[in-house]
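The complex appears here without one of its protein chains, the remainder shown in place.
Think of it as A and B in the order they're written, each chain with its own count starting at 1.
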Amino acid sequence: MRRALGIGLWVAMVVAGLAVFLLLPHFVSDFHSRDLAQAGAFFIAIIGLDLVTGYTGQISLGHGALMAIGGYTTALLVVHEHWRDVWTIPLAGITAGIVGFVVGLPALRLSGLYLALATFALAVALPDLIKKFSHFTGGTDGENFLAQAPKQVTGLGGITIFGHSMTQNHFLYYLTWSIGIVGFFLAWLLVRGRAGRTFRSVRDSEVAAASSGVNLAATKTVAFALSGVYAGVGGALYVIQNEIVDPLSFTISVSILILVGAVVGGLGSLWGLVLGALFVEYLPTLSTHVSTRPGVPDFVYGAAIIVVMILLPTGAGGLIQRLIRPLTTWLYTRP
Amino acid sequence: MLFAVDWTQLAQQTVIGLSSGGTWALLALAIVLIYRSTGVINFAQGEMAMFSVFIAWSLVDHGLAFWAAFFLTIAISFAGGVAVERVVIRPVEAAPVLTVVIVTLGLLFVVDGASKIFWSPERRTIPNAFSTRPIDVAGVAFSIQDLGNIAVSLGLVVLLWGLFRYTKLGLALRAAAANPDESRLLGIRVSWMLALGWGLAAALGAVSGMLTAPALGSFDQNLMQPVLLYAIAGAVLGGIESPLGAVVGSLLLGVFVTLIGTYVGWVGTTLRLPVALAVILGVLLIRPTGLFGRAEARRV
Partner (left out) sequence: MGRAVYLVAGLLAALALTTGASGAGSSTPGVTSTQIVIGGTIPLSGVASAYQTVGRGAAAYFRYVNAKGGVYHRKIVYLIKDDQYDPSQTINETRELVEQDHVFAIFNSLGTEQNLATRPYLNAMGVPQLFVASGALTWGKDYAQWPWTIGYQPNYIAEGTIYGRYIAKTAPKSRIGVLYQNDDYGNELLTGLKRGLGKKGKLIVSKQSYDATDSDVQSQIAKLKAAKTNTMMLFATPQFAIQAYVYARKLGWRPKVYVNAVASASNIMGIASNATDKKQTEGSISIVFLKDPTDPRWKKDPGIKLYRSIMKKYKGVHPNDVYNVYGMSVAHSFVEALKKAGKNPTRASIMKAVTHLNVHNDPFLLPGIAVRTSPTDHFPLDQARLERFHNGRWVAFGGLFRVR
């Protein structure tokens, strides 16, 4: 009986979530749909980071670089090969996944701090590398869809899908969050199953995992590759929304932003990540709304991050778990 | 082929590399100190150092003599470091490492924002601790400032070494960082040891800032941002727990980056940093704890 209630509650939550997703654009301005779409792109990248850092314990401070790989793959395919922007997303994810795999290789030798610094170094170096290979990447000017390939931009001026016509902003919102929901669902399946247990065992104790027969090398590199795919897809969507990319689109600040989103959302759990994505999307704007006096937005931004971390050291996910624990305990124990 | 090299140019660029590395070494020392006493990389170390420079500037601007301002700034920065640890770090002392990292990132923005609230963004200078008169030795030019920065770094390394090795306080600091629970059982006030570590690092950062600003000609709120990157790289190269490693690593990094930028055409200036980071990565893969680091024994 309680189990049925538990399942019922769960289903109701999922349905409510889907309803919010479908109907939200009609309650916010057309313009805000684009902000929400960008939050969605961050959300996908944050899931990726959570998989490798929260679940597998491998610290990555370079996810902005993996987003950049995905974003540039999309940009180059659109501008140079004349692909339609949306069809580049899978390839962007795969490319970033491969790079993620390569990034995972040093993880076999480095741990903790050193791995964090190695990934940090990658994120710092990537903009310079992009600038250097300018004949390939467009250099400091980057790639601008509206200037160079306007026909490949989906939805410009409005679009009709499945009989519904909608603005470009709404289209981007639905595109991003559909992919986000699918990605979330896949991640949820993953962490519930054997792969999730393997990841967590590596996080909790590498020695114990290895002596239980876990292939450390395979697990770590697969985790990195998987998180790379997510970051690449997030980066591709980010570039598609902005219709432009250049070396400054993905500086170390983006890596930091994704990390903040993952930690605020809650490492090692999935449910709080949406909140983490909304936090990093809206905090900068809110900081500027407090005051535009020089220095105040930066101060407010930093202070907000510190306060959230002090109040919620395990992030929103941790809070959610603490809150629903009495409920799940009640639901799943025999009376 | 060997004799086709312009030896003077090579020597000059090497000296320049040592000079650049010397400015990074001071900040690298602060980073190592924080890591060693609290187990955290403080991403806000550069901004805190920059804030100290502005304090020094304000003191001089209000009429204080340079050296008085210099030491007063160190004292103020020490107090500031302790205060920051008490207010911002203490609440998350027991939290996961990444949470603390995020807090230091938040601190970076807070300090940066505060510096922009109190001081306008125009370029300023502070007086030079050392002379910049050019000295010429066999066609290679440098100045007392270059030597001074390196000398101060090495002097601080000796001081830190003495502190950690030969004083009770240093022992308590190391114990608190290595094993907080057991240290408490021994009566060490672990919390205050962490605060002390932050205070010392902030003081070191102040020295770093006050010597770096004249070395780079002028300063504003962005002073330490590129330096932080190189300082972390230098510290990691040398072994993140070793003060001597921080200095040697930064000097080596400076020379390497300068020579590579000068002599390898396709690297030029754009790829100096990525190449340097790639080399550091390579070093870490061979020696995961850096040049001077000791291998950690971990409890299984």
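In the analysis below, a residue touches a chain if its C-beta (ideal position, glycine included) is under 8 Å from a C-beta of that chain, and two chains touch if they have at least 3 such contacts.
Everything numeric here is computed off the predicted structure, so don't read it as measured data.
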Hidden-chain contact residue, picked from the options A:Ile94, A:Val214, A:Ile244 or A:Val307: A:Ile244
Absent-chain contact - pick from B:Leu72, B:Val97, B:Ala175 or B:Leu216: B:Leu216
Interface residues of chain B (partner: the chain not displayed): 6, 8-9, 12-13, 16-17, 19-20, 23-24, 116, 120-125, 128, 132, 134, 136, 141-143, 145, 214-218, 220, 222, 225-227, 230, 258, 261-262, 268-270, 272-273
Sites on chain A contacted by the missing partner chain, in the whole complex: 29-31, 34-35, 38, 128, 131, 140-142, 144, 146-147, 150, 238, 242-246, 248-249, 251, 288, 292, 294-295, 297-298
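One rule holds in what follows: only the chains that are shown with their structure count from here on.
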Whole-Å separation of chain centres (CA-atom averages), chain A against chain B: 33
Contact set on chain A toward chain B in their complex: 53, 59, 106, 109-114, 116-118, 120-122, 124-126, 128-129, 131-132, 205, 207, 256, 259-260, 263-264, 267, 293-306, 309-310, 313-314
Chain B to chain A touching residues, read off their complex: 35, 41, 88, 91-92, 94-99, 101-103, 105-118, 120-121, 229, 232-233, 236, 240, 270-271, 273-274, 277-278, 280-281, 284-285, 288-289, 300
